[in-house]
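Notes to accompany the following structure.
Just one protein chain is left out here, and the rest sit where they should.
Our next item is subunit A:
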Amino acid sequence: MAKKVQDTALLDPAVMRPALLAALHKLDPRALVSNPVMFVTEVVAALTTLLFLRNLALGSGAAFLVAQIAAWLWFTVYFANFAEAMAEGRGKARADSLRSTQSETPAKKLASPDTRDVETVSSRSLRTGDIVLVEAGDIVPADGEAIDGVASVDESAITGESAPVIREAGGDRSSVTGGTRVVSDWLKVRVTAKPGESFLDRMIALVEGAKRQKTPNEIALNILLVGMTIIFLLVVVTLEPFVAYSGAFVPVAYLIALLVTLIPTTIGGLLSAIGVAGMDRLVKANVVAKSGRAVEAAGDVDTLLLDKTGTITFGARMADGFYPLPGVREPDLTEASLYASLSDETPEGRSVVELARKLLPRGVEQRASVKQAVAFSAQTRMSGVDLVDGTELRKGATDAVLAWCETGSSKTLTDIVERIAKSGGTPLLVARDRRPLGVIHLKDIVKPGIRERFAELRRMGVRTVMITGDNPLTAAAIAAEAGVDDFLAEATPENKLELIRKEQAEGKLVAMCGDGSNDAPALAQADVGVAMNTGTPAAKEAGNLIDLDSDPTKLIEIVMVGKQLLISRGSLTTFSIANDVAKYFAILPALFVTAYPGLGALNVMGLSSPGSAILSAVIFNALVIIALIPLALKGVKYTPASAAKLLRHNLLIYGLGGLVVPFIGIKAIDLVVSALALA
């Protein structure tokens, strides 16, 4: 799993070989019964096989054709099974690499949180509530919460991120994941997951499709497919009496061929593969879904709540400009700011240095050398340096620096400070030798490209709301710059929850991400709650998706995966149903032409003989499943656009294509079949 960007090739032989075998196992009717369309196909395949044996015994001439129809019906079922096995196989490949990290590990179990008496047990025997000690070099034996200690943990097994992260008791970084490795120090961990129910287990179960439950839309679609199967059963079963009334005879094998080509075998065969592949895509994006339902809901999301920090802006504020007070030259202020920040290792400090260097001629800082750095403290609320030449430089909160200067504010200073605050920035006052020089404008920098991302979401009909602790003024400025549709300023867990409820009352589906324990209620309330893996166990419990990379921007990707899943299903359903038109025109004339020669006029494709027409339709029906497996596994290509545009586009390809393709395909197969004299 460390190789998170690396993906198995679509038709990787390593996946394909076991899938070929697994598809055979899936022929077991008990396994197939959950897929009614394929179950019906298998039953009639068996029936046709019996017919073939009977014809063979009776020495009937049609035995060869019936044998071919039977064979292709078996292929149809087999191909559908193969599609599912491929999807599961790809998932399994991912799961196996996950599982390798999950092998049994020794755990140092503690009798109580206060002791250090260690009893070594197997990780499998741990139960919820057990307390274990993990020290440098140990593998965390189970998911849990740190209750004591601080440690750096290598979570690359889960996230693929090689830099160790800090885990400590209390606060928002207390959650540890089984399978990760403690690099330094120690932690006492209270186990929160039963064996077999950890994140890794969930992830494995999801991608393997073993515990995969059908999602709501999949259930609804399945009902429709069953209904259509019943309707076509009625059509075909009643055809026999109608044909008998017409004084004609139609071989049962032909009627079976008509049935199988009419029932929605294409989507019926690929439906579960699409579902499994959707989950797989999500896992590939390093997101664990607790249920398939959440993934589907992600496609429906109307409102995205996004935290400002880290999602919309870079976490830290950055210097954006220098505003000197009257009587101070700007380069002078810039230089002072540069020196004052030389020892400041915070991102803000570094950004001041960076900007100043850009504005000043090269080699400026050689003119001074630092005697002593003055670090920022909560009491002084400023930082700075004392230079060797005795100059004292400070920068910090306006009032703190003014207090240091022992002067009051001037009108110009107040104006500058207010203007900066109003634009959403933070003013830092710079002073030299207790004399105010000017103000540094620190600004939240909106991530590049995020504005376009939001515009894209808007085109998809998703509204974005920025959540921030800033005051409304600041929030409005940043919201305007980032191009979000709305914002919630001075956000508290309470008003966040309230906002979600309000949106939901309007019938909207809301997605959000969060990590702190105080996010838990909102995560639970949201329709799609993405918890950060670095978050607290409470947050992870409340969310229905967990992002292992802890990247809040991931929410947008999750929405895309959800939509793609639904689009794949809809497109293939449309394709499958549209296919029926051509199949009618292939098979009906073949069935009826002996009774009513005039009905040969319906043979618009000019298929060479009734037998060939029927065989070609059955072969097309089987091959189209194979042809669409890559599409089912990869998902239908999705470029964000409005629903109207998507509909037009997909309808053109899958609707119109579904009408036209089988006419061409069946005709082509007919040419081959008649050339080889198969029928």
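In the analysis below, a residue touches a chain if its C-beta (ideal position, glycine included) is under 8 Å from a C-beta of that chain, and two chains touch if they have at least 3 such contacts; residues count from 1.
By definition in this document, contacts and distances are computed from a predicted model.
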item: Name per UniProt, for the chain absent here [options: "Potassium-transporting ATPase potassium-binding subunit", "DNA replication and repair protein RecF", "ABC transporter permease" or "Multisubunit sodium/proton antiporter MrpD subunit"]; value: "Potassium-transporting ATPase potassium-binding subunit"
item: Contacting the left-out chain in the complete assembly, out of A:Tyr339, A:Phe454 or A:Tyr638; value: A:Tyr638
item: Touching the absent chain when the full complex is considered, from A:Ala14, A:Leu50 or A:Ile223; value: A:Ile223
item: Absent-chain contact - pick from A:Val243, A:Ala340, A:Ala477 or A:Cys513; value: A:Val243
item: Contact partner of the left-out chain, one of A:Ser341, A:Ser383, A:Asn544 or A:Thr573; value: A:Thr573
item: Which of A:Leu56, A:Ala111, A:Ala136 or A:Ala601 contacts the chain that the document leaves out; value: A:Ala601
item: Absent-chain interface as seen on subunit A, which is shown; value: 216-217, 219-221, 223-224, 226-228, 230-232, 234-246, 258, 296, 299-300, 302, 458-463, 504, 506-509, 562-564, 566-567, 569-571, 573-574, 577-578, 580-581, 584, 588, 591-592, 595-599, 601-602, 638, 642-644, 646-648, 650-651, 654-655
